[in-house]
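Shown below is the structure under consideration.
Just one protein chain is left out here, and the rest sit where they should.
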Amino acid sequence: MNFDFSDDVTTMRGEVRRLLHDRFPRGAVRQQVDAGAPFDRDLWRELGAMGWLGVALPEAVGGADLGYEALCMIAEEIGGALPPAPFASSVYFAAEALVLFGSAEQQVRWLPGIAAGEAVGTVAIAEGIGDPRPGGIATVAAKGALTGVKLPVVDGDIADFAVVAAKGAGGEPGLWLVDLTAPGVTREAIESLDLVRRSVRLTLDGAAAEPLPGGQDWPAIERLLDRAAILVAFEQVGGAQAALDMAVGYAQDRFAFGRSIGSFQAIKHKLADVYVATELARSNAYFGAWAIANDAADLPVAAATARIAATDAFSLAAQENIQTHGGMGFTWDSDCHLFYRRARELAVVAGSQRYWRRRLIDRLDAQNHG
Amino acid sequence: MNFDFSDDVTTMRGEVRRLLHDRFPRGAVRQQVDAGAPFDRDLWRELGAMGWLGVALPEAVGGADLGYEALCMIAEEIGGALPPAPFASSVYFAAEALVLFGSAEQQVRWLPGIAAGEAVGTVAIAEGIGDPRPGGIATVAAKGALTGVKLPVVDGDIADFAVVAAKGAGGEPGLWLVDLTAPGVTREAIESLDLVRRSVRLTLDGAAAEPLPGGQDWPAIERLLDRAAILVAFEQVGGAQAALDMAVGYAQDRFAFGRSIGSFQAIKHKLADVYVATELARSNAYFGAWAIANDAADLPVAAATARIAATDAFSLAAQENIQTHGGMGFTWDSDCHLFYRRARELAVVAGSQRYWRRRLIDRLDAQNHG
Amino acid sequence: MDFSDTPQEAAFRAEVRAFLDAHVPAKTPGNRSYASRAMSPADVAASKAWQRTKAENGFAGILWPKAFGGREGTPMEHIIFQQEEENYLVPASVFNQGVGMAMPTVMTFGTPEQLERYPRPALFGDEIWCQLFSEPDAGSDLAGLRTRAVQDGDDWVVNGQKIWTSNAHFSDYAMLVTRSDPTVAKHAGLTFFIVDMKSPGIDVRPIKQISGTSNFCEVFLSDVRIPDSQRLGAVGAGWKVAMTMLANERFTVGKTEGPDFEDIFLLTRGLELDGRRAVDDPAVIEHLADWYVQSAGLKYARLRSQTALSRGKTPGPEASIGKLVSASKLQDIATYGIDLLGQAGAVMDPAVAPMNAWFQHALLYAPGKRIAGGTDEILRNIIAERVLGLPGDIRADKGLAFNQVPTSRRQG
Partner (left out) sequence: MDFSDTPQEAAFRAEVRAFLDAHVPAKTPGNRSYASRAMSPADVAASKAWQRTKAENGFAGILWPKAFGGREGTPMEHIIFQQEEENYLVPASVFNQGVGMAMPTVMTFGTPEQLERYPRPALFGDEIWCQLFSEPDAGSDLAGLRTRAVQDGDDWVVNGQKIWTSNAHFSDYAMLVTRSDPTVAKHAGLTFFIVDMKSPGIDVRPIKQISGTSNFCEVFLSDVRIPDSQRLGAVGAGWKVAMTMLANERFTVGKTEGPDFEDIFLLTRGLELDGRRAVDDPAVIEHLADWYVQSAGLKYARLRSQTALSRGKTPGPEASIGKLVSASKLQDIATYGIDLLGQAGAVMDPAVAPMNAWFQHALLYAPGKRIAGGTDEILRNIIAERVLGLPGDIRADKGLAFNQVPTSRRQG
């Protein structure tokens, strides 16, 4: 038995961390946000050149074919470093959808670009308030064209294409490939909690689209969500760990009443609780990594479990990082808010805790019936 | 405005506390439990002689007619002292039901006995697992006789009569008066978490019964539950305060690592949280006291609010009292468990948090529609 | 127990209502605002005008002596005015610190000249006051402050940095606490001043908060000269003056900003989950009920405090409950309100996010509520020590001269 990342992946983690740290020391992201242009296209190409964007993609489409363990590790590091790169949208969602459901031609059209950091993809399932559900899809596909409004579409401002959920002829939602530079596509920036992962309202007015052949039913969309949930969970775990590390560092350095505030049990025990939540989330995410790497039958349960734990851990860690920082944590320049905002954004964007809790228990219930 | 107990009631509180303390110093109850006979008939008569059992009853039936504020105060003191007396069953439920819904003849038959501490009454609504609801009543009244099984019936072993919920001719549950010494009545002791308030399974096999004329529908039963919930909330607040006081006292006296354990923030902040919960519960209970004393239109909302807060506060206080005591709190002789057991018993016996939360929100929702 | 007014109270309440009706619109469900929180110059002007109106009509200083333009009313009248004013759309006040905290402190410690000069313009809305207490290295540990005051002839020369000052950028005067002697124990070496915010050497900079807005300032003091006549209280008695000022905080009712139960209730009554109203969902009910119970408990606890106040009792540290509970409740409600919106929860566009994105905005100011005015941790300490009587924390700085107390800087 070996329930840890492989030695190769562990070695690679060092590289990933170094590059992200060099390119994005704490505060650099915030400065790019302040400058109004968070997306860094050079970085995107660099990530591509390092082989990280296509780390789990087949070599045939420009990937490194190093498997999902490596991708999970990169997701964790991305979550801690918060680089301004459309990693989740392009890699967990758009590329995954193409790999799972796309035709060979569709894969060849877009995946090499993502792997190289030349293209950006995204996914458009949500249509406003609500969790993912078939009844929540009003966008219609007819005669190879989509009509409807998608919102929020993360990284929609910079994406070249989107995988869009729309109802086909039979009324069943499926996934469609849309070139976002084509006619009939309108994107309007909308304000969002997350300052780095920016969102748009995507209006499709007869925009040309082609179906992903393998993705023409709701279970396909759920499968995409499940797999993405595991990858997002690693981002969340990485974010939780980074927020915890910030809080621990500050608590050690900050003195009050003649002693380090980290010597007060109120702070010690708060951070111990954050650690516990983060470790449980990490452990659940590990099982998710195993499930996605092995396409295990348990994947739906593993995904919901990893997702729920990671969302809670990141929320707690981000929130209590601010609290540990006291007044300083409440300032823009402290960077604490970047995690706090990201934690909430990731908590809802692939469906809320409510949605994942219900799916988890429904699945466990079904297993027990079967 | 005066949102505090009247001076008369505050003075009376001193007397009540003194007598309960003199008769039941900490540990005396446990010794009676150990001896297997918790009910103390002499104490019951004493409470009657002091005028406390009939404190809110009209003088015509032997009561002191001092109002519900006084009763709420006594309930609070009873909750902290845990005397082995069927106070809740007799006073909040049985006597209340007779006052609200009984005929003059029924009132005169039983209330003077309760007021004097000569009689014990109880209520029998529950029929096993589940919260109060019309569909939960299977006991049937036909031709002046009841048939069914009630469980648990608190103090059913020592009660002279019970107010029993049963379905009448139209199928609507109503309240019926049953002499528990009459033929057709069987009582079997059942083990319960609470060692002082002991319960029975009450089997009615054609037991003679007469309807309480004003209590022949479900809203009447809910009205009884609402009013009792406020009185029980005062018991819970009294219990929470007593458990908190125990914990604070122990934390001050107990030394570890060369210092009082109460000087550790882990203990200080835990007990601060218990204090906060208890104060919120007390404040909500006060509003309940005002509502019951004035039969206010807000009484249903006040009752649910007081009940929910008091249940949570007592649960927390009782549980963390044990934790503060460490190993000692886990011993039978510490008395911590008497509060811990009582907290859970009171949490469920008049309907669970789930039940009261739903009723609260339903009522607030209805107010907003109206 | 009795919620009705005495005849005197009822008469006063009627008088208050008549005054308010004559000057400001009543709140209605329709005119509720989900406002952002930064004060514009127009807001400040409106606040000044409303303060003057209240003062001219005898409602600004209900607890103040008549000598300073007050009413010498009862605590109950003070409460009644606040209760009634809450039902009207009035400008946000910038006078709580001056009228509620600073001037009562001046009245306790001030010289005749100070008493002549300051209270009346504060009451009538002519002068705004702020509070220069916290420092970057002295937040929860206020007595650890390092801003130095050195006597120089008839003046004091002050150097240092203050932080978390509300309203500093439009204040006329400030209550300032400094360290005049670092060689004695930390509480013993402090001295208190009244300082003109237009003095040379004062530099006010807004702090950008995590929400992107600025409600607080940093204030840098560089060789600021303060005449000794502006000293409040004795040299070395600054801690006592500061504590007196903070104790007056209990008479100023801090407005609880939402969202609160009513707001999340409104949201859930309009939102559909799994084909039914969210408010009918058992999981939602569980949260709603607990928030209602907390809000109600705080409301009734406040009424109990007010009862004590009206009987001449001094409300104790149990008032800490209010902030402790409501700050976390705010954060929880904001978080939950966002999560209920599912995939669009993070969107702040008012066309999508209900109630003008109030929950999203609240998420960003809620963390500050758990910190400002005493962190959760400090409040629990206060409750444990002053209400429950548990021992104080072990003091690492006990008996040390201030300049011997360990700090990260000196050790790092």
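Residue numbering begins at 1 within each chain, and the chains themselves are lettered A, B and C in the order written.
FYI, a contact is a pair of C-beta atoms (placed from the backbone, for glycine too) under 8 Å apart; a residue touches a chain by one contact, two chains touch by 3 or more.
Note that the coordinates shown come from a computational prediction; the quantities given were computed from them, not determined experimentally.
The chain we do not see here touches A, B, C in the full complex.
Residue-wise, the contact with the chain that is not shown comes from B:349, picked out of B:120, B:145, B:281 or B:349.
Only one residue in the set B:96, B:194 or B:235 touches the chain that does not appear here, and it is B:194. Only one of the listed residues, A:175, A:281, A:318 or A:343, touches the absent chain: A:281. For chain B, the residues in touch with the chain missing from this view are 125-126, 128-132, 151-152, 190-194, 199, 201, 253-260, 264, 266-267, 315, 319, 322-323, 326-334, 336-337, 340-341, 344-345, 347-355.
By the touch rule set out above, chain A reaches the unshown chain at residues 1-6, 69, 244, 248, 251-252, 259-260, 262-263, 265, 267-269, 271-273, 275-276, 279-281, 283-284, 286-287, 289-290, 293, 304-305, 308-309, 312, 354, 356-358, 360-361, 364-365, 368.
Considering the complete assembly, chain C touches the hidden chain via residues 274, 281-286, 394, 396.
Everything below uses one rule, namely that only the chains that are shown with their structure count from here on.
The distance from the centre of chain A to the centre of chain B, each centre being the mean of the chain's C-alpha atoms, comes to 52 Å. Multi-chain contact residues of chain B (touching two or more other chains) are listed as 265, 269. Counting partners per residue, chain C has 377, 380-381, 393 as the residues that reach two or more other chains.
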